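Rather than the whole complex, this shows some of its chains in their spots.
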Amino acid sequence: MILGKVVGTITSSTSGIEIPGARYLLVEKCNQQGNSKNDFLVALDLVGAGKEEIVMISESTSARETSTTTNKPIDAIIVGIIDLIDENNKIVYKK
Amino acid sequence: MILGKVVGTITSSTSGIEIPGARYLLVEKCNQQGNSKNDFLVALDLVGAGKEEIVMISESTSARETSTTTNKPIDAIIVGIIDLIDENNKIVYKK
């Protein structure tokens, strides 16, 4: 999985995805300190993530292994909001 | 999913894909402000996207999770036309 920071929202009225109430977030990939990578993706939010939160994202087919996304053309979902990241025994990120 | 701008069309008469009336668009990846990345792909259009529109693209196996693309060797589809992108509470793109 990769880490990203929620930075915005995407609105699309003409969609072939058919998930009622789907919430698409603009996520910027980041490292474990929360530093941005200037690389963005659009992910379906499954956990109620808010702006500036660091999240864990599953991609590709793994993104369809949930009841919401089964058989949907979704290739990136937010599967967790990160509380704490420890790197080399130091806390480098805390929500 | 990734964002892209529709920039052209692709015509292929010798095809192993077998989707009648398939419409292949040349899409340039772009960021949330619509700025181009000089990175292109060919995507099957499912939503009637027009030139210069920013679209949302699903890739890999997710691209086959629609009635049109089931069991077809398609790895990129346009699943939505973007109306609005908000980044850090500013509207950065509006159709």
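Chains: A and B, in written order; residue numbering restarts at 1 for each.
In this text, a contact is a pair of C-beta atoms (placed from the backbone, for glycine too) under 8 Å apart; a residue touches a chain by one contact, two chains touch by 3 or more.
Small disclaimer: the values here were computed from a predicted structure and weren't measured.
Trainee: For validation: placed chains = 2, all identical. Expected total copies in the complex?
Mentor: Number of identical chains in the whole complex: 5.
Operating definition for what follows: only the chains that are shown with their structure count from here on.
Trainee: Report the inter-centroid distance (CA atoms only) between subunit A and subunit B in whole Å.
Mentor: 20
Trainee: Per the contact definition, I'd like the list of subunit B residues that touch subunit A in the complex.
Mentor: Its residues touching subunit A are 1-3, 31-32, 46-48, 56, 58-66, 77-89, 92.
Trainee: Where on subunit A does subunit B make contact in their complex?
Mentor: It is residues 7-17, 24, 26, 40-43, 51, 60-61, 63-64, 71-76 of subunit A that touch subunit B.
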